[in-house]
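Here it is, the structure, as structure tokens.
One protein chain omitted, others in place.
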């Protein structure tokens, strides 16, 4: 910040501009120092809170787990353990119980909602081939309407046992997850909407449909890569 | 400032309680001066957000007032605005980090409006109109008065909007389960309506006082 300020008045060398230069640089340096100190002082806690919030979400969507591990999707479509720092990668979170057996995988997905991009996290249980939990990470949907996707119990119950069963060759989801109107849910792969929040619930249904169609076959085929690794960064 | 001018200024100088009350009530930045409206309308959708935003702004106001008035003889006139912005931006960045460290959720709901405190005209106007001409202690009191006036106004808006729009205050429900929320009150349009309502009350009160 202080560097950029020094350039502008520096061409003339009379007393006035020298004074200006000193004042600006001096204040700039003091300000920069203040910011650096605050940053250093709060950095650790901010990182911790952010990681905690994400971890809590993982625990929410995967019931019955006690430990988590982070994995990233490589460009070849393989999952490798990750430290979760690189947010540009597609990250998934594996959840384990006390015996270190894999209980499920939490997957992040996003898409266009009514107001802005919606970011959700959902838990996949390979044993029952179904979605077992759902949590909205980021949403700017209309309060009182679209934001029911975070609270409406009937809507959230869609994601308790939402079927994403795979075909025989484990390459595709047999029935793609689709949104349906409130009161018309007939099959376990349908996401029943909320009256008055049609657009937001449809968006969620479509986000889930897109994400599960690509991620679930990949994850199911590579279940062994999610085996509990004690030296992997877990918490 | 020449010595004579200083003397005149001192003679007519109001007491420090006067200075405080001025910002809180008589020259309230929101209800009387109607400045710094961006956060007033945008983040007053709940009492908690309003209070957090108000306190953050008040902190920046007090700190920048103190620093600017203590440096007032050192800052060259030609670059004063740039310097003020630099100082204000520093405190805003500090507040931004502090709020993140307090609660991620709170930071999420205040969002971009924290950074926008930098361009809140209330802070710059106090720096230019008051802190650059007055002593450190007076500037501090002015900042406190204006800051708390701002907190008070934001809280007035935030509580009305949360009660009507969400049926709660500070997140605690105050109506029976069957209460119908007025969604519009937590939408931006509700901010304008509530502000108009408070300005109406304020002006009505002022007119009445002026008449009697």
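As written, the chain order gives the labels A and B, with residue 1 at the start of each chain.
Methods note: contacts are C-beta pairs under 8 Å (C-beta built on N, C-alpha and C of every residue); 3 or more make two chains touch, one makes a residue touch a chain.
The rule is short, and it goes like this: contacts and distances are computed from a predicted model.
Taking the options "Membrane protein", "Transport permease protein", "Ion-translocating oxidoreductase complex subunit D" or "Spore coat protein CotF" in turn, only "Ion-translocating oxidoreductase complex subunit D" matches the UniProt protein name of the chain that is not displayed. From the options A:114, A:134, A:159 or A:220, the residue with contact to the unseen chain in the full assembly is A:114. When the full complex is taken into account, the listed residue touching the unshown chain is B:189, out of B:129, B:189 or B:207. One chain of the complex is left out; on chain B, the residues touching it are 175-176, 178-180, 182-185, 187, 189, 193.
Contacts to the hidden chain, counted on chain A, fall at residues 114, 142, 144-145, 181, 195-196, 198-199.
FYI, only the chains that are shown with their structure count from here on.
If you check the complex, the residues on chain B that touch chain A are 45, 71, 74-76, 78-79, 82-83, 86-87, 89-91, 93-94, 97-98, 100-101, 103-105, 165-166, 181, 183, 186-187.
Taken in their complex, chain A has these residues touching chain B: 1, 5, 9, 16, 19-20, 23-24, 27-28, 31-32, 34-35, 38-39, 41-42, 45-46, 49-50, 53, 142-145.
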